[in-house]
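These notes are about the structure you will find just below.
The complex is shown incomplete by one protein chain, all other protein chains being positioned as in the whole.
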Amino acid sequence: MSAASVIRLTSPCSLRHRALAVRLVAEACRLARDEQAPRDERSAGYDLHDPFDTALVSAFGEIYNNIVLHAYGRREDATIEIVIDVGPGSLTLEIRDTGIAFDLGAVPEPDLDALPEGGMGLHIARAMLDEVAYEPGPPNLWRLTKRHESASPPPSTR
Amino acid sequence: MSAASVIRLTSPCSLRHRALAVRLVAEACRLARDEQAPRDERSAGYDLHDPFDTALVSAFGEIYNNIVLHAYGRREDATIEIVIDVGPGSLTLEIRDTGIAFDLGAVPEPDLDALPEGGMGLHIARAMLDEVAYEPGPPNLWRLTKRHESASPPPSTR
Amino acid sequence: MPIDFSRTDQDDVSTLRIAGTLDVNTAPQLAPVIDKLVDDRRSRVVVDLSGLDLIDSSGVAALVALYKRSRVHGGQVTVTGARDQPLAIFKLLRMDRVFSA
Partner (left out) sequence: MPIDFSRTDQDDVSTLRIAGTLDVNTAPQLAPVIDKLVDDRRSRVVVDLSGLDLIDSSGVAALVALYKRSRVHGGQVTVTGARDQPLAIFKLLRMDRVFSA
């Protein structure tokens, strides 16, 4: 993790600041893909055509919501730190908050057949990423990783 | 300047990372306007319809280009720090780099009648903002401020 | 990039077109429209998502609420036109199975 490839954001953590953080992650995804493949000038907007961007932006959005709503309970003075490591084979997000901690392992999987109206956020994040790790704090630390498809696919797809 | 209103980005400083920084500034402008006026849900994209956003994004883009090209001479390991203070009446950007310093006062105004093909960047920044201050470093520090039109217009418009 | 939506009624079909972003910030804006569709006991609601760029679990929850509450009075809700990120989310949550019945 060389210093010059790391992007670090510290921001107020509220629903109002959500789009700002999501945009930053979307732009970092675009950067990460440029490193892999020749520049695709047509898809550099916010349009999430690429599955890599889709996965990271979707997962990050859910984790962000949870931090605002569950960890901070919409507290006014909340802050979040996001460290984006654009590696050659993957993108890793480290997200730190100082809200309440919880037991990630104790959260049940949603019963999708019951058409739940909640409890889908962590499922989305876990299903779309290669790694979703959580260390209770303070600060609480989330580590979200997505590998590029061309780089080391998971064994099950081989 | 309360901590909870400040957005801080540390990023590699290159032309590849330009869109990421510009996007962040554009999103911060949107946030700043939301604080002023009722939320305009139709104009929250990247489209720069609002003169406030236009001014800050244009000026920031020029200062960013100059840091990459002049302060760092396209050096590979360059980094930039951007602190965005979304105040009630204005938005202030503090931009820090560790490239070479220069004498801002010695830069001549461009002769627009001669249709120059360079030397327009600082003119754009100064004309569009309420304040463009520079302190040579290290780190070099730019302070760019734009006030909302409704809040204390410059005396000349009164 | 926020939300844009409109309801159009023709005979017994209501079309709800949702464009932009349907997420934790914008879903509350859609809630009154969903309440009204349910209150009006529309027999068919077509949700056109061809203009939708981004959805999150709060947005999905809003659509599931429309589906479930319409079903109570026998109303049918189908979703058309989902693409890109919203389509990926629907597939992951197996919503395609429900909404395109």
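Every chain is named by a letter (A, B and C) in the order it is written, and numbering of its residues begins at 1.
FYI, a contact is a pair of C-beta atoms (placed from the backbone, for glycine too) under 8 Å apart; a residue touches a chain by one contact, two chains touch by 3 or more.
These figures come from a predicted structure and were not determined experimentally.
Considering B:Val107, B:Met120 or B:Ala133, the position touching the chain not shown turns out to be B:Met120 (whole complex). The missing chain lies against subunit B, touching residues 15, 18-19, 46-49, 51, 54-55, 57-58, 61-62, 65, 69, 112, 115-118, 120-121, 123-124, 127-128.
Please note the rule applied: only the chains that are shown with their structure count from here on.
Per-chain CA centroids place subunit A at a distance of 25 Å from subunit C. Contact of a single residue of subunit A with at least two other chains is seen at positions 19, 46. Multi-chain contact residues of subunit C, defined as those touching 2 or more other chains: 1.
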